[in-house]
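Notes follow once the structure below has been shown.
Here the complex is missing a single protein chain, while all its other protein chains stay put.
Our next item is subunit A:
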Amino acid sequence: MDEKERKQAIYPLSTESLQQNGKTVYYIRSVTSTIFGVSAGILGLESYYGFLFYFGGTAFVSLLMFLLLARGQPTEYFTSAKDIWTGNTLAGLSSFVLTWTLFYGLVDA
């Protein structure tokens, strides 16, 4: 058993809690990506600016989750700190595109 495994065994993370945390992140991503899509559509952003808006907004939300939800200690709640920064970002992208297109069309038309 190497050092890392040993640490895992001595301070175990509960699988159910990990799953619950993952769900929370997923839910936040769903809601925020929809809201970002609506705002990008209303602002009338096009092409690269829209995607930049999405990734910038997602990074901001990740920062908020990092600071407010995980209190700067993501490894207490996730197996790796990566989960809070990049987890589910691509899943939110499709809903972002949907609402972006919808509101872009509604405002433009």
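One rule holds in what follows: contacts are C-beta pairs under 8 Å (C-beta built on N, C-alpha and C of every residue); 3 or more make two chains touch, one makes a residue touch a chain; residues count from 1.
Basically, contacts and distances are computed from a predicted model.
According to UniProt, the chain absent from the figure is "ER membrane protein complex subunit 3", selected among "Probable electron transfer flavoprotein subunit beta", "Checkpoint protein", "Methyltransferase type 11 domain-containing protein" or "ER membrane protein complex subunit 3". The residue touching the chain not shown here, chosen from A:Leu18, A:Ala81 or A:Val97, is A:Val97. Take subunit A: the residues that touch the chain left off the picture are 1, 9-10, 23, 26-27, 29-31, 33-34, 40-41, 44-48, 50-51, 91-92, 94-102, 104-106, 108-109.
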